[in-house]
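This is the structure I want to talk about, given as structure tokens.
One chain of protein is taken out of this complex; the other chains stay put.
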Amino acid sequence: MDFSFSYYIGLAGIMVFAISGALSALEHKDHHHDLFSVFFTGFITAIGGGTLRDITLGNYPVSWVRDENILWAIFVGFLLVILLPRILTKLRDELFLFDTLGIGIYTVLGTRIALDHGVNFFASALLGMISAIFGGVIRDTLMNEVPFIFRKEIYATACLAGSVLYIILNIGNIDSNWNLVISASVVVAIRVVAVRYNLGLPKIKLFE
Amino acid sequence: MDFSFSYYIGLAGIMVFAISGALSALEHKDHHHDLFSVFFTGFITAIGGGTLRDITLGNYPVSWVRDENILWAIFVGFLLVILLPRILTKLRDELFLFDTLGIGIYTVLGTRIALDHGVNFFASALLGMISAIFGGVIRDTLMNEVPFIFRKEIYATACLAGSVLYIILNIGNIDSNWNLVISASVVVAIRVVAVRYNLGLPKIKLFE
Partner (left out) sequence: MDFSFSYYIGLAGIMVFAISGALSALEHKDHHHDLFSVFFTGFITAIGGGTLRDITLGNYPVSWVRDENILWAIFVGFLLVILLPRILTKLRDELFLFDTLGIGIYTVLGTRIALDHGVNFFASALLGMISAIFGGVIRDTLMNEVPFIFRKEIYATACLAGSVLYIILNIGNIDSNWNLVISASVVVAIRVVAVRYNLGLPKIKLFE
């Protein structure tokens, strides 16, 4: 694995998130579904979590402002959605392809960036999770819905588990590219199992 | 045109956005309509987009934190709404005065600030648009509505067209004050024509 492995994985994460966001705009019932809405929803979903992480860390310039390739990756995702909406919808529904890959990749890249900034472990784990989930949180909020993370089977918790695992393996001095692959795969695996078997965290009842 | 032309145009943009936001608070059905709500909605609408642009660019100190005049411009807009609500509402409805002027001015000033920071063209165009539309996006989201940009005739796309035009004219070495006037006017013109003739972008249908 060469130096730029995590860079290309990052671009792939951006593109799958853009696809996931653009598809959700296409399906939203109160939504206009025009070209701008579809692009913009993909853009927000793709860059929201990483931008929030970067401005919280003071990590300037923010990735998509510095690196135009990120914007082109979003644009390619947008074009794919425009050209192949049915195929992509099917891939998403049957294989959980886009969003799940996206949160796996973003969790570990976000955790790594926080650690590189010398951030403590607790905050690094949270920032990894925030990188992964906040694009979707912002998207859902703009669409006037209760965010996904508050409604679904294990989601953010899978990210948190992945970022904690990344931190532990990092302390154990594992190669960072292998760590990326392993920890991202664990996020994806937890998420896929949670959806298949409809698993959630324990609920807390205030008024029985 | 002197050095400070864009400064005064910027203050005018702040004030018209504050008027637009304060008026929308006055008309909101679930809304309390007290003095604070009206002021705060105007404030958020006026500074939201520029603040998001500045923190994304790492352009510190953020404009309204650095320059108290921006806050006074918002306060004047707020006073006008309190004193002359009917006249301002009429001007808004018949001449699209406030919001449309605001997005024109913010688009070009935001694009210019991004270019001054050495940002690539693609991101600069998006940051110009974000400067213009996000005050309204945050306002609508706080009011628990699907943001304007997802519902209406051509809106954000007009801003994007204006910021692309600004970048092209800037490459062509046009005087930046003339560029400001021309590109902002194009945003306003596109928006006014779109509202008058009820024009939207092509829609994408997923399920026919």
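Read from first to last, the chains carry the letters A and B; within each, the first residue is number 1.
Heads up, the rule we're going with is that a residue touches a chain if its C-beta (ideal position, glycine included) is under 8 Å from a C-beta of that chain, and two chains touch if they have at least 3 such contacts.
The shown structure was predicted, so the numbers you read here are calculated from the model rather than taken from an experiment.
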Touching residue (missing chain; options A:Ser4, A:Asn120, A:Asn173 or A:Asn198): A:Asn120
Residues of subunit B in contact with the chain not shown: 26-27, 30-38, 40, 43, 51, 55, 58, 60-62, 64-65, 68, 71-72, 82, 85-86, 89, 141-144
Interface with the unshown chain - residue positions in subunit A: 55-58, 114, 117, 119-120, 122-123, 126-127, 137, 141, 144-147, 149-151, 156-157, 160, 200-206
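To be clear about the criterion, only the chains that are shown with their structure count from here on.
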Distance from the mean Cα position of subunit B to that of subunit A, given in whole angstrom: 30
